[in-house]
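A single protein chain has been omitted from the complex, and every remaining protein chain is retained in its original position.
In this document, chain identifiers A and B correspond to the written order of the chains, with residue numbering beginning at 1 in each.
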Amino acid sequence: MNAPLILDLFGVFFFAMSGSLLAARKGFDLVGSLLLASLASLGGGVVRDLIIDTQPAAFSNPAYLIPPALATILVYFLFSGVEKVSKLLVLFDAGGLALFCIVGTLKAMDFGLNPVAAVLLGVTTAVGGGLLRDVVANEIPQLFDPRDIYAIPAFLGAVLTALLVWAEWFNVVTGIVVAVVVFALRVLAWRHGWHAPLASAGRRRREAP
Amino acid sequence: MNAPLILDLFGVFFFAMSGSLLAARKGFDLVGSLLLASLASLGGGVVRDLIIDTQPAAFSNPAYLIPPALATILVYFLFSGVEKVSKLLVLFDAGGLALFCIVGTLKAMDFGLNPVAAVLLGVTTAVGGGLLRDVVANEIPQLFDPRDIYAIPAFLGAVLTALLVWAEWFNVVTGIVVAVVVFALRVLAWRHGWHAPLASAGRRRREAP
Partner (left out) sequence: MNAPLILDLFGVFFFAMSGSLLAARKGFDLVGSLLLASLASLGGGVVRDLIIDTQPAAFSNPAYLIPPALATILVYFLFSGVEKVSKLLVLFDAGGLALFCIVGTLKAMDFGLNPVAAVLLGVTTAVGGGLLRDVVANEIPQLFDPRDIYAIPAFLGAVLTALLVWAEWFNVVTGIVVAVVVFALRVLAWRHGWHAPLASAGRRRREAP
């Protein structure tokens, strides 16, 4: 297995954990846990591959089905407290975000997309699975929560990846550095409530809902 | 018309009925009924065909537009009681599920996908349209309802179809047997509340929401 595939599978596992944890919090059953884990972890990549116009990796390589199954089993046996679940959900989601913004950008560049499109597709891959997860579970997407930042770390990671590839400096070490930066930025923003200005300046002093 | 196309059109009609019945229950208008019928009945197949990378059948063959129109008209004139609507919705949805897990798996194998991917795509076809229907109508998807099982019958039907094709035993008779088994399993699970364990073992004794 090459490095991007391993990174990708770890990203899939992290998002799968976020899906199974959300399923546990919503009171879904084991099958719902497996499906939400699959949608969260494979959905962003399927959308990316449809746009690139290549067969979605999740359907061509059965290895992609292992992380959702593993996450479902782990969550079933290990997690129960609601508080812990919410925190772990954000951490795993941040791990997936950090890896997918890199993998999505790399794959788009491999297939010859221009750098702007590659960054856009990296962000789409990173935020897509989590968005699908939250929408089908009828939650307000983390992506739109105004109390912290979510897409900015993914965007930063995609831009850094595109720049490193362009400069021919992208390798396992620099890739891991980018992932750590994205993960740390997302988690720190969540812990400390770092947030962006609201969509309308006239509402800046009001309380966000 | 060949057998798979007829099966497919019946599946489309069943899911279209589920869409129009949900539209009636939600107080949507006739146009909303037609759109929800179309999304429920054609959405799963469109996703399947995009993943297979062939032109979606709903767009290449106008025959696929007849079932949603028919369902919209039937629901308009025939159904009104809310109770009856909810029961019929589950029955038609189960009929669509039974046919689509077979048709989706067959089409994926026809296009040369490996059996694991074909089963995955059969399940995606079967549960996709209903998921889209429930999400856009702002309902908790039937797929995630922990009070009964929904995806397991579809998975069973997809696996049986893949095995029958592999053994060269798939024909109209065995296909109908698989559909009847899937339909019966789904309806019995709904009637008797057969359900899977919850996503987290630590919550098993609590009441499902």
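Please note the rule applied: a residue touches a chain if its C-beta (ideal position, glycine included) is under 8 Å from a C-beta of that chain, and two chains touch if they have at least 3 such contacts.
Because the structure is predicted, anything quoted here is derived from the model rather than measured.
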Option from A:88, A:121, A:158 or A:187 whose C-beta touches the chain left out | A:121
Identify the residue among A:22, A:85, A:102 or A:131 that touches the chain left out of the display.
-> A:131
Subunit B, residues in touch with the chain not shown (by the definition above) | 20, 23-24, 26-33, 35-36, 46, 50, 53, 55-56, 58-60, 62, 65, 72, 75-77, 79-81, 85, 135-138
Contact residues on subunit A toward the hidden chain run 50-51, 53, 113-114, 116-117, 120-121, 127, 131, 135, 138, 140-141, 143-144, 146, 149-152, 195-203, 206, 208-209
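Note that only the chains that are shown with their structure count from here on.
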What whole-number Å value describes the gap between the mean CA coordinates of subunit A and subunit B?
-> 28
